[in-house]
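Every protein chain except one is present and positioned as in the full complex.
Entry: chain A
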Amino acid sequence: MPSQQPLASKEASLFRNVLKFYETKQYKKGLKAAEQILKKNPRHGETLAMKGLLINCQGKTEEAFAIAKEALKQDMKSHVCWHVYGLLYRSQKNFDEAIKAYKMALRFEPESQQILRDLALLQVQMRDYPGYIESRRLMVISKPQIRQNWTGLAIAYHLAGNLTEAENVLTKYEETLKQPPPRSDLENSEAILYKNSIIAEGGNHEKALDHLELISRTALDKVAILEARAEYNLKLGRKEDAEKAYRVLLDRNPEKRDYYAGLEKSLGAEGEERLKIYEELAAQYPRADAPKRIPLDFLEGDAFQAAAERYLDWRLKRAAPSTFTSLKALYSDVAKRECLQQLVEAFLAKTREEAKTVEPPADTEADANTNGDKLTNGGGSNSSTNNTSVLVYTLYYLSQHHDHWRIRNTDTALSYINEALELAPDNADQGELRLGLARILKHAGDVRKAMAEMDNARQQDKSDRYYNTKCSKYMLRNDCNEEAIKTMGLFTRNDVNGPLGDLLEMQCVWYITEDGESYARQGKLGLALKRFHAVYKIFEDWTDDQFDFHSFSLRKGMIRAYVDMVRWEDSLWAHPFFRRAAANAIRIYLLLNDKPHLAHGSLANGTGEEGVDFESLSTADRKKAMKKAKREAQRQEKAAAEAAAKAKDDRRGGEEKRQDDDPLGAKLAQTTEPLEKALVWLKPLLEFSPNFLEGQTAGFEVYMKRKKYLLALKCLLAAHALAPEDPVVHEQIVKFQLFLASKPELSPTVQSIIEETFTLAPADTPLSEFNEQYLQSHADSARAVFSVVRTRQALAAAEAAGQTEADSETLLLAVPAKEGTTLKEAVEGLAVMKEIKGDVAGYAAAARERWPLANIFEAKA
């Protein structure tokens, strides 16, 4: 009820027009009409509110808020003004404030379904379940004849964890039906299945099964019915019925592992029985992979060998490139991987023999069949797959086998793949094999040649985006960012925002992340941050994406999938894509906190070879270098802007590009508060991935620098609980103890909490000794060596170094030769050697012994 004087009839009708224009998105017309009203009634609150809303739609947010506030001042008791105020906050994604405003609006207009609905949507988006239940309840009361209102209320209870009420609500609606809905009613089909899943979730499988049989003829989702029937029967110990259900499911889809597991359980099979089940199923479903492959997981010894031989024979004869991938999971078992190697070698010998006896393949006809584009090979008939292809992909298997990280015999892997390449009958196989060759080279650290070979693979079939994608990835690994984006650009839509713009819009997380990591490697921290922030933005978008479905899914009726989505969204920020970007971003912000000059790419030393050693310069020289760097940055920005302008000219008729005022991320890198920026990443990391070790150790660093000692300690304790022997955890324990030893000024409360909870450092051993003890018990670990060396540095800086330590340089020099050291660790070792200003060339030479192909250890001319 408007609290102001009502408008005159002409203005009142104009006002209705304003609303109409807003709803039909005719913002300009709407504004014009609003202005017309305001001319006569300049203080009319609701018109002002609408004006604010319309202006906001034109992107002028600040002005919009000012007007909306003015509107409220004029008319505090108008639901329209409050509703608009809420809508403005909603558009800014400030959902808490929006909810408050909607609630005010409802106070003045309790009957408004529109406001109630807007409020409910925000409540579920914010996971305010008590509030959501209340709003949904009001909606049922106001329109009980609509099924989706009841379903909505049930969902609210369900999400809040109240299964009983959720079920009750669904039942109550069903009881209002005079006759059962027709079988064709999808909304009904979903609602009854939803109810069934809620009963089962409550743990009463007896009741769930009874209900399931009641609805099984009406519900249209057959797979769901069958899966539920199998599961409930199994849980209830009705093994015969469970078995029957699982067999029906397997008949539908013999490639789902859950069904096999269920069948095994319902048969209670053990020992040889187990294998028999699979042999029968394999005979029943000759085209299925699963019944042949699964026994390899549980068989051992001779039985394994026999089964593996059959499996290999079947797969290798199909000349498919994925045989190794299918078996890779077995490689943690030494006996199994050795057995596989022998079997494949025997198969190879046999195939070579056959190749000699068979006429050399007539290149024309037979090859037409093995054109690598052949996507499927259904029937399992091997006659059409010629011997050469079989030979080629057997060699391919062995190359992958020897390249496996547990074996990593690069020379052998290369000799197999090269032999395969010489034999490969056609282009498609050539592409496939070059891909394999490139992968081996990448693993050996020759990123340059890997990139060249991957480009070779790409050339075999330029219409294949898979090759194109992998080629771009390898370009990034070789820090060729320009080539990479150009290559990606061969397949992106380039008419609006160019290749990168398309990749951002299509949320191509892998590329953005790899690009960022490449820039980080090159010390281009601004660009790196720019990319990682783009990943952050994608996660924000994925969070926002669910909003529309809160109402959409109720209308569509597909409730179970909706609940799945809500639960997935709840853990979205724990996603490894986010973790990886976050770990990178925090590392960069920590670096920028310690060395702000790194924000200027050209001053980054230690990464670029030509970089000036900024830290060793005098103050005057530093200033000079800084100035030069800034000029360089300006030049680059200008060039980037010009390039963008030119690109825009080239795209005639394309949409207007949104201006990016920081294309190189210079502003991001030059932040004056890097630690605060790091928190933006750290908080979701700690909240959603508390078991992610790297998150906890990053948290320790950030909080120590922010002087939040208790929070730092919390991270340290969490990290220690996750991995008590981890080298970084060890390093941080010493760091924290050193900090305490420096007698910092701490409040008595903080002091006492620390004393009570921090018992990880030794009470009576000196830290230097503690450090050396750690080294002795972890002498085989490269990462332990790095931590110990860095810790020695820290101890020396705090004048707490011991006397008897072996030389750090010697320690590091021995790292590449250690058996367990990986290439990645060896690269980290190089950085540590640089940090301690040790014998970098000597280290590189030692690493070259072990990784002769790795570019990073190449001797500088």
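Operating definition for what follows: a contact is a pair of C-beta atoms (placed from the backbone, for glycine too) under 8 Å apart; a residue touches a chain by one contact, two chains touch by 3 or more; residues count from 1.
We take it that contacts and distances are computed from a predicted model.
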Fill in: Undepicted complex member, UniProt protein name, chosen from "N-terminal acetyltransferase A complex catalytic subunit ard1", "Translation initiation factor eIF2B subunit beta", "dolichyl-diphosphooligosaccharide--protein glycotransferase" or "WGS project CCBQ000000000 data, contig 00016"
"N-terminal acetyltransferase A complex catalytic subunit ard1"
Worksheet item: Just one of A:463, A:618 or A:742 touches the chain that is missing; which is it?
Response: A:463
Response to the item:
Out of A:17, A:78 or A:149, only one touches the absent chain, namely A:149
Worksheet entry | Touching residue (missing chain; options A:69, A:117 or A:818) | A:117
Item to complete: Can you work out which residue in A:59, A:182 or A:820 touches the chain that's missing from view?
Response: A:182
Item to complete: Quick one: say which of A:506, A:721 or A:741 touches the chain that got left out.
Response: A:506
Worksheet item: For chain A, which residues reach the chain that was dropped from this view?
Response: 117, 139, 143, 145-146, 148-149, 152, 182-187, 189, 216-217, 220-223, 252-253, 255-258, 287, 289-290, 293, 318-322, 325-329, 372-378, 432, 435, 463-467, 469, 491, 493, 495, 502, 505-510, 541-542, 545-546, 548-549, 551-558, 560-562, 564-565, 568-569, 571, 574-577, 689, 691
